[in-house]
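Up next, chain A:
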Amino acid sequence: MSLLTLNNVTIRFGGLTAVDTVNLEVKQGEILALIGPNGAGKSTMFNLITSIYQPTEGTITLEGKSLVGVATHKIADMGITRTFQTIRLFTELSVLDNVKIGCHCRGKAGLLQALTRLPGMKREEAEIEEKAIKSLEFLDLASKRDEMAKNLSYGEQRRLEIARALVSKPKILLLDEPAAGMNPQEKVVLMEMIRRIRDTGITVFLVEHDMKLVMGISERIAVLDYGKLIAEGTPLEVRSNKAVIEAYLGSGKFKSRIRR
Partner candidate 1 sequence: MFRKKSKALVAMSIIMSALIMVSGCGASKPAATPTGDAESKEPIKIGFLGAKTGDVAIYGLNTLKGLNMAVEELNKEGVLGRQIQLVEEDNAGQKDQAINITNKLISQDKVVAIVGDPTTGITRVAGTIANSKKTVIMSAGSTGPDVVEIGPYVFRDTLLDTIAAPATMKYVIEEKGWKNVALITSKNNDYSVGLSKIFSKSIVDNGGKVVIEEFIQDKDTDFSGQITKIKAANPDVIVFSGYYTEGALIMKKAREVGIKAVMVGGDGLQGDDLMKIGGADVEGSISYAGFSPEQPTPDTEKFINAFKAKYNNELPDLFAAQGYDALMLIAKAIKEAKSADPEKFKDTLAQTKNYEGVSGTITFQEGREPIKSPVYLLEVKGGKFTLLKKVPVEVK
Partner candidate 2 sequence: MKKLLNNWIVQVLLFLSVLALTALSTSIIQDIIPPYLLMIGLFIGINLIMALGLNLITGVTGQLSLGHAAFMSIGAYASAIATVNYDLPFLIGVLIGGLAAGLIGIIIGFPTLRLTGDYLAIATLGFAEIVRVQFTNMKITNGAIGFLGIEGSTTFPIVMTIVVLTICCMVWIENSRNGRAMLAIREDEIASSAVGINTTLYKIQAFAIGSFCAGVGGALFAHTTTFIQPTDFGFLKSVDILSIVVLGGLGSIPGTIIGAIVLTSAPEILRPLANYRMIVYGLLLVVIMIFRPYGLLGGVNLRQAVRRALMIPKKKQAGRGE
């Protein structure tokens, strides 16, 4: 069953077509990877899905509901959360607060509740805290809950970003290069974690350069080159796809990327 559907999505910045008539379906419960050389438009795709950019043409729907023109902050509420290629944490806040903020779209309390502190608001706060701690435990960060986010190691920061995105129990989690900057051991842990996330029923859609990781965990892979979707299929299919191989061998840049 298709959860997220991109239909003929195109975006142009001035003369540059960053994403060119892409058709893609993300299915319920799968791990889908998007690969491609630098500047192929992978992050732009994520920005289109989360409504930071608006497509010049085409439609994006989540369970049949259009995401085009929806305010960015409503996307999380609809069930899509993400991490960023360059880590974007709330660096001066504690780890726990970072995750609590991730819960924002699941909360209801407004100014009135903040000022009256009625039992309902306290219950909500307690629930948020509980969820946040669970999420931290899930990503093995519970012991760091009172640290400032900026004091975490690089790998921990990446995980914290995932914890923040997970805490609101999204339908789809978008991971933008989650393994960047991690060492091999951390990557193994990360792969395991991504599988466990999927096992809780959350669909995972990731952009990644690390081929070993991508081939290891993805059920399907989509390949983007110069904004165009050139291949789509299981890891095995993609690996033997002619267009992909051509792109891989034809582009020195891309080749070097694979090895990394």
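Quick notes on this one:
We adopt the following convention: a contact is a pair of C-beta atoms (placed from the backbone, for glycine too) under 8 Å apart; a residue touches a chain by one contact, two chains touch by 3 or more; residues count from 1.
Selection rule: all candidates are chains of the complex that A comes from, given by their letters.
Worth saying up front: this structure is predicted, and the values here are computed from it rather than measured.
Within this complex, chain A touches only one of the listed candidates (1 or 2), namely 2.
Of all residues in chain A, only 50, 52, 71-77, 81-82, 84, 88-93, 97, 100-102, 104-105, 107, 109-111, 113-115, 117-119, 121, 124-125, 128, 164-165, 168 touch candidate 2 in the complex they form.
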